[in-house]
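Here you go, one structure.
With one protein chain held back, the other chains of the complex are shown just where they sit.
In order of appearance the chains are A, B and C, and numbering begins at 1 in each one.
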Amino acid sequence: MTEIIIEAVKVSKYFGGLKAVNEVDLQIPKGSIYSIIGPNGAGKTTLFNCISGFYIPETGDILYYGTPIQGMPTNFIASQGISRTYQNVRLFGNLTAMENVLIGLHNKLRSNWLDAIMHSPRFTRENSWSMEEAVSLLDFVGLKGYGDFLASNLPYGMQRRLEIARALANKPRLLLLDEPTAGMNIQETTDLTHFIQRLRDELEISIILIEHDMKVVMGISDRITVLDYGTKIAEGSPDEIQSNPRVIEAYLGPGGAALAEKYRSQRRKNNA
Amino acid sequence: MNKETIRTGSQKGLLFGIVMIFLVLINFHIMAATMISKVLGTNVLRGAFPEVRFMIIFLVIFGMWAGWSAVRREGSTTNKLFEGLIGGMTTGLVVALFGLILFFLLETQTDVRRYLTALSFASIDIFLLGLRGMGILTLFGLFTLTGVLGGALAVGLRSQAVANFIKKIKTSIRNLRQRITDSLPDNVKKYGKYIFYLLLLVLLLLLPARWGSYNNFVFGMVGIYVILGIGLNIMLGLSGQFMIGIAALFAMGAYSVALLNSPFPHGLMWGFWPSLAVGVVMAVIGGLLLGLPIMRLRGDYLGIVTLGFGEIIRILLNSDLLTDLTGGPRGIQNIQQPTFLGMPFNDVSYAYLIIIAMAVSIFLYYRIENSRTGRAWLSIKEDALVSQATGVDVQKYKLLALCVGAAFAGLAGGIFAARNQFTGPNDHTLMVSINVLSVVIVGGINSIPGIILGSFALRGLPELLRELETYRLLVFGALLVFMMIVRPEGLWPASRPDLEEKGNTGLKEDLDPEENEGRSDD
Amino acid sequence: MKLSRLFILAVIFVMILSACGPAAEAPEAEEPVGVDPTEICENDDFGCAVIAPGQTIKIGMGSPMTGGNAAFGIDAEQAGMIAVADAGEHEGFQFELIAEDDGGTPEGGAAVANKFAADPTVVGVAGHLFSGATFAAMPIYEELGIPMLSPSATNPDLTRQGSRVFNRVPFTDEAQGQAAAEYMFNDLGFRKVAFLHDGQDYGKGLAEIAAATFESLGGEVVELMGITPGEADYSPVLSTIAAQSPDALYFGGYTQEGVVLTNNMPTSGMEYVVFFGCDGTFGVDYLARTGANGEGTYHATPRTPPETPEKDGFDAAYQERWGQAPGELSPFSWNSYDTTTMLIKMVKEVSFVGTDGSLYIPRGALVDAVRNLTSYVGISGTYTCFPDGDCNIEGPTFWIVENGDFVAVN
Partner (left out) sequence: MDANQSSPPKLTRRNYSKIIRPIFGILVLGYILWRLYLVLIVEQAYSAEVWVRLLISGLIIGGVYALIAIGYTLVYGILFMINFAHGEVMMIGTFAGYFLFEITKGINVAGAGNPPLSFSDAYPFLSVILAFLVGMTVSATAGYFLEKIAYRPLRGAPRLIPLISAIGASFFLQNAAQLLFSPQVRDYANPQAIARGSGWNLMINESRIVITYTGVLTFVLSILLMIGLYVMVQKTKLGKAMRAVASDKKTAALMGIDVDAIISRTFIISGALAGAAGVMWGLHNGLVHFYVGFLPGIKAFTAAVLGGIGNIPGAMLGGMFLGLVESLGPTALGISFQLKDVIAFLIMIVILVFRPSGLLGEVLSEEKV
């Protein structure tokens, strides 16, 4: 059996009376691309926030390599190799792209302010290393030459990729991508899909993906979990999910399963 | 000639008329006339009244300005002239009406100085140009005339020909500069910055010995505010913590040096250098004590808490409670002068000390800013939450920013106290914090040249404005508003560094990948 | 782009520098007419101030003219202006008062002192008004031999520095505080007194000394407390003190707080408690603003000569020129007039016209002349300077307010 990188055990998060996440269990195998889907307000981002430490779940455990991490400071969780991106891009807008990536490298560097003042060997070494690392990361996400642009001046698609570069700088073991293709056109979406696969294949990063674009989800996911009203309603491979009546119902409302079946058979007919 | 013309003209005229009335009510017309007479070489004793002709020059300038600003950008030349006329006439009318009241006061010998302190008979008399009743008409005529003149001037100077001329001059200057730059050898171009710094250094080394103690003092004041500004910028500009209590940290440095190096109240004579070190450490401790409980606060809440902290420290320094420790309101006098290699300090050596302290501060600032620490601070300022999720220990770095900033404030305070040989609670009021805040923002946040310019503007300007006597803070306040409106981004806004090239040309071959990996592990 | 910015910076910098060039050197005496200044000036400890024909003899004054304490500085300037006007010409040279704003802070004091030091025609300083500013300014004048004569800096430490140039006319807190305590205990028969001060160096020193003396006399000090200056309502502190039912409330501070205290007393349970002020609360302003509440309150002044024509003349001139009564802005109008006049008088005594027609003022001689001043009858008292620089040797006069006027009681 493959190693489980992160596991959620009956995680619940309430906002007042609202159960945003309700006793959700997740098991993400190492090296997989795992998608979480569900209608708006299903609690996907809340779950992400629980994993990355923004929220402390009311009940349940989040186990990272088998160790509970819920309630830890977010920076600590990040330092253990969990990086994330955000639903609406959150870059450091008044800093350059380079600087954004360099901040992402924060945990990989050890030089402190004293080193900076004295330009100690450690500082010099780390400084040139980090510069180079940042440049190569920008290169990796296809932003070569844009390093000295203010992040807020970059076009939207580039901002998305810069955010991923910043997350990658942390050398994550686990990458949480929150709707990475939102607002992208078809070409960009396709590129990004390949890019995500490259991340997993080349860098061996496990990825959890929140995504609305079913084409992307179905195309690259190893496994998919479906949340609805904070509750996990299905889990399985893309094929299993596609034919799961509860999922279809959640997306299309009661009776949706039948509707979908009808639609599918019609399409099959047309194809034939 | 249309409605718009009359409306703009009369509006501007009214505005200028009211401003003129205000200026007369605060006796500024006398001040202005005195300044003009000084510029023209006739000295006027303080408290004495200048001659009427200088007053007239002032009125002419004012009237022309009124006419100038009444002229709109669009419209025909006649229209513009007419606008100037209307503007001047309205100003004249308002001023004449006011003059009528003044004339009435003068004739009936009604003394209103109980309420309007500046309105003495002599002042009224000079405003009416010494002509009494005729003065009112003269004023009206004067403003009408100068209004047209101002309008004409505006028409003339804003005309296409003049614009072309200015453009031409600008282009030729640019060409000239380009040619000079081109003709310079590459080495000079490359090291131009360094040559400039070298020149600046030489200038800084030569000047203090040459320009007299007053300028040394003012320069020192500016330098101390530069250091304070750098300290505040680390808190405010880099890590985004709104701090209005830097006077408290300043006081910690000043009082440490004062208490440890003066015969009273404790008789500790540690010497300047050790006490300065203690002062810096004390300020850091102060920053730490302030920072620890308030880590969660943000924005204006942080601002008011730090303001409260500053006030608490000042009141405590002044209070009966700590009188035995800090000398209370009497402050600490006879702070011993530092010696360097056995030589006692005078104003010139203080200027050098401050230059060195400034240089060191700037150096340290740049080093910290362009490092992992500085970038962590910047990211906190931009978005603390994301910064933390990216791996920055936000609380630790916020606290670090407070401490590092406090160290600069302590350094400034220590030098300040020793230089004045005295420090008391009145040196550490809220106004100091507000001034430092203004220095940073007026100069340009996160920009060292900006902070230096800001210090010159905010600490040097009031000294230069001393000629204006009691009007100086009035003028200063107006200038502050004006500066913010004209240059909201600061006098010298910061720019982000260009890093990408640096990374590309980095010492690639020197790097051992294994080493990097090892580093990321520990 | 960057270079051009640096260039601008350099230009600005150079402009600032050139704006404040080195101070003009004193012209040297050449023509053999009049007194030869060489010998006198060379023998003088600080050399001579040289006033060329057409220049004025400048008397400096450092005072807070902006900010919360502006009233003090404006008043001192206005009184000083009158003094300069009264001084007239001297050997064809005019006097001029240069009043600079020091904000009352040490920082400002040092700035003003340096400004004066840079001007070779400033020969004396009628100030500074506030002790903190005075402390910071003193070393600078000390170096150049510019005599100071402060109208209001009362910090006792000022005259304990061994300074050669610093002198002052107000009496020290010791003299007044002791006398006040004795007067309250012996003459008025108070046994329980609360002492308040405004937390500034003048009021605090005064109240502390008065309280200590009062206690040593056998009286009970029910409270010795500072208040926050500048407030508009002191009923809370008065209500708290009222609970201890003192006979009198002694206050060390200035008119502004004194008036508020007096006006708050009746509504704070202190309607039967006597308000005992100091020379800081003496003045027409107090009378005008307390009205009936001020009846029966005590105040102090330096021993004032009976209403002299000079004083009346000053009062009239002040009213005429500034439209306000002296004492309305601060209690130091008369002191400021006196200090300026004294400095002018001493300048007149020691100065002489040199061979080149310039006026020579030996600075060291002037410093000594001010220090050796004896029995000078001013409008605010008779002054003799002690070797430490305190010029007021006489005890205070106490005044009671009766029917809206001050009446001397001793």
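Heads up, the rule we're going with is that a residue touches a chain if its C-beta (ideal position, glycine included) is under 8 Å from a C-beta of that chain, and two chains touch if they have at least 3 such contacts.
From a predicted model like this one, the values you see are computed outputs, not experimental measurements.
> For the full complex, which residue in C:Asn114, C:Gln256 or C:Thr297 touches the chain that was left out?
For the chain that is not drawn, the touching residue is C:Gln256.
> Using the touch definition up top, pick the residue from C:Asp44, C:Asp247 or C:Asp285 that touches the left-out chain.
C:Asp285
> Per the definition of touch given earlier, which of B:Leu14, B:Ala118, B:Ile285 or B:Ile362 contacts the omitted chain?
Answer from the full complex: B:Ala118 touches the omitted chain.
> Could I get the residues of chain C that touch the absent chain, sorted low to high?
Listed in rising order, the touching residues are 66-68, 70-71, 74, 199, 225-228, 230-233, 235-237, 239-240, 242-243, 255-256, 259-260, 263, 266-269, 271, 285, 288-289, 293, 324, 328-329.
> Identify the residues of chain B touching the omitted chain, counting contacts across the whole complex.
Touching the missing chain: residues 22, 25-28, 115-118, 236, 242, 292-298, 300-301, 303-305, 307-309, 311-312, 315-316, 318-321, 385, 395-396, 399, 430, 434, 437-438, 441-442, 445, 470-471, 473-474, 476-485, 488-489, 513, 516-517, 520-521.
The definition used in the following text is that only the chains that are shown with their structure count from here on.
> Return the chain whose centre of C-alpha atoms lies at maximal distance from the corresponding centre of chain A.
C
> Based only on mean CA positions, could you tell me how far chain A sits from chain C in angstrom?
Once rounded, the distance between the two centres reads 73 Å.
> If you look only at chain A, which of its residues touch chain B in the complex?
Going through chain A, the ones touching chain B are 52-54, 73-76, 78-79, 83-84, 86, 90, 92-96, 98-99, 102-104, 106-113, 115-117, 119, 123, 125-135, 138, 145, 147-148, 150, 166-167, 170-171.
> Given the complex with chain C, which residues does chain B contribute to the contact?
Interface residues on the chain B side: 45-47, 111-114, 117, 120, 177, 181, 192-193, 196, 199-200, 203, 207, 210-218, 221, 264, 315, 318-320, 323, 328-331, 333-334, 347, 416, 419-424, 426-427, 429, 431, 449, 452-453, 456, 460, 463-464, 466, 469-470, 472-473, 492.
> Please name which positions on chain C make contact with chain B in the complex.
Touch residues, chain C against chain B: 2-7, 9-10, 12-14, 16-17, 19-23, 56, 65-67, 74, 81, 84-85, 94, 96-101, 104-107, 110-111, 114-115, 117-118, 130-132, 135-136, 139-140, 155, 157, 161, 199-201, 204-205, 224-226, 228, 321-324.
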